[in-house]
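A single protein chain has been omitted from the complex, and every remaining protein chain is retained in its original position.
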């Protein structure tokens, strides 16, 4: 085994000079025109052949063409790298395999010896922060970076999660719910929220080149945005900047966001696609420039995508800043449309497990609608954020237009909350009569109708309202039609169940 | 305030000569190579800076490059402007801000003094008709232009609208329905159908340049296709030709239509996307020419989009006319697939509130299926329209193929109407037994299942049949699976509710 590894290592090195692969234009160009570090040359020696897809993807990336030493010198608005002075040893080579997978080895429990080098399997936000500290700093305080914790360590949310994803058994007509398995959590909720990736020693795996020893990782692979990493950090930049091109173009296009923000619970993508903005994007987006920094409204693009409104650095064609870049995706949000169970001001901390409402539950609102204001941003902060968002709108729209739009949203938030309250009242009465059991408020039929009211329908309408111009989503598709029909069904179902119960 | 305005006005004018903005290539080119009117120069002076998105969008438009005097001279088939001789004062400048926002000031209740000029906020079809009279004429007679009236002034449809979008309250377990608010109607039904935009005096709004006075408009912003405008006209050309590029390319791409014509009630887009035509468009559409006039089948495009079949001027590569342009989108339609509550011949008038069926209701068909023939096109007119549509098909398909396709559609219309009738019979029996109350035929559970049968499922199957090749939409996705399941559910639910009622 040891011999085999050394053999490979030297083969890899030798490949650089006479492997016919490197005779093709692209590879040679890379090696002659750009400054690839010796470590990364070793990596490429094998991986250009054995995982050509990602190696070539990297070759097409900005990382493969840029030395931090140059990137540092860009004018402020054009900077893509926020580190004032990244470590000296990284400055003079392009950002290749080893520059990322070799960072901070000491804190990486997934570090292992691979072909003579110490390599981390998982590259984490802490690693990316070496060159992009501002972005990682913003992200680290945000709800996104707490996506795992906020779900798994909030007993109320976890009760919902477990109720949905746990296997049900039927024996003698009795239905019981088991604890969800790690595998199923991994590919349901934690597919977006991120898994807990831990390194449990080494294991031997068979590869095309023979068997090798690699860290034994739990819940891997996963790119969820709040992933718990083997270096103790939270998050996965690759959730939005997929490997190994890491293109800003991809992160700015709405498909990236659509992986997690979609119907029925968070229908941001579905609504956007049907909105006027989305229609214009679909029709003309292929002629826009999704790579330029800063991003010029009217010149680089004619209608916003998700990132325009939520986090990109947007400027006018004469470089006047319309919106600052932020990787805290809540930075321009004043209200949380995502009802839990009612809409409410955005939480102050990205860690929402700290919230306690008047009923003592870790929820931003009580079941009857009381808001846990101490944990939520106050009115002045809300105004500030609304202004930040309005500034983006003002790139194209007049003040009247913008105010008209947001006052409609305000009315919609109020009305959808009322429609949730109506459902809560029906459910409460059913609980009071013993028709269903409040102990777990999520595991019976009427309770699940109630969940639909806020998690699917009220949410959908609010998202549609916020991205005006998707009337079908407010009217029919998971909108008012369903809000109404669902209430009527709840009412009837409570009567049917009540009838059965009375007879018992 | 007055001083402020004058100041702005002069600043705006002066910007034209020395604002560094105008030093960039694009803007200078516009001003030197094209003939922008002095009025529009004033507008651009501020708006190129303060709403750069729309100003630049306009800059990329055909309007910004075209003087009506030239457009008039195009050969008939290539004309994009139908006016034989537009007003002299508009002929020699490109079509800029003031050319549209300054028209017909006297009839515009939304006209106001803005920086020294009289400006209309809302540009209406009547305004667009100055240069595009044929298109506006066709549109004005169509169902689309009556979209507001047909919904809001038809008591039956409005009962449905109000039932769905009105807030529900629950008190002591009693559910009551309130009148829908203007805000909610605005962003549900009227998002597509159009709002009633009225000017109620002036109001003061804060802008980046200080506060200004602007008309106080109701239900604004809105681009619904049947919008009631402050000049008394109906419609919004911007529903399909979004501002300020107004590109024919955008109107011809299916995303534009998809904003309103989508599932579950009008699933034209969903079905198209899944059809063979839609698949070819998605795969190869990026290589087609969506801007050429006339539009050449086989040369400019290889598979139809919505506009090909419904309203574009389509010719063969040797300029033989296959289909005439029409902005009455029903011009090539003989049957109305959209069941109310059954499929029926297209209405004669775009204003469908004039219809009265045998039960005295303003519906094209009675609940039991009797057609209000007096208000609907007759057989010869239907044949004429079917031929017009078949002509489009014949650009690619043989006569046998076309006939085979449409005879299948005919069978499907009949069968889906039968499936609606089956549901109507179940509901009628429930009404007769007092299980639900016919007074409002839309506000109880079984009634809503009945609505699903025609508004969601029968419609979906008919749309799929018309755009052959989307078998999933006929089979499962809102198709026969649901038609069948829904009937079974209705039957059971009637029994459950009957059981409760018997006990009372």
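Per-chain residue numbering starts at 1, and chain names A and B are given in the order in which the chains are listed.
Rule of thumb we're sticking to: contacts are C-beta pairs under 8 Å (C-beta built on N, C-alpha and C of every residue); 3 or more make two chains touch, one makes a residue touch a chain.
Remember, it's a predicted structure, so these values are computed and weren't measured experimentally.
> Return the single residue from A:258, A:366 or A:382 that touches the missing chain.
Only one listed residue reaches the unshown chain, and that is A:258.
> Give the residue, chosen from A:134, A:153, A:249 or A:485, that touches the chain omitted from the document.
A:249
> Given that one chain is not shown, which residue among B:187, B:231 or B:274 touches it?
Reading the full complex, the residue touching the unseen chain is B:274.
> Tell me where the left-out chain touches chain A, residue by residue.
These residues of chain A touch the chain that is not shown: 20-21, 24, 49-57, 60, 121, 163-165, 167-171, 173, 175, 181, 183-184, 186-192, 205-208, 214, 217, 220-221, 223-224, 242, 245, 247, 249-250, 253, 255-256, 258-260, 262-265, 286, 443-445, 448, 493, 496-497, 499-500, 503.
> Can you name the residues of chain B that touch the chain not displayed here?
274-276, 278-280, 282-284, 286, 297-299, 302, 316-318, 320, 394-401, 403-405, 407-408, 411-412, 415, 418-419, 421-423, 425-426, 429, 464-465, 468-472, 474-477, 479-481, 484-485, 487-489, 491-492, 495-496, 499
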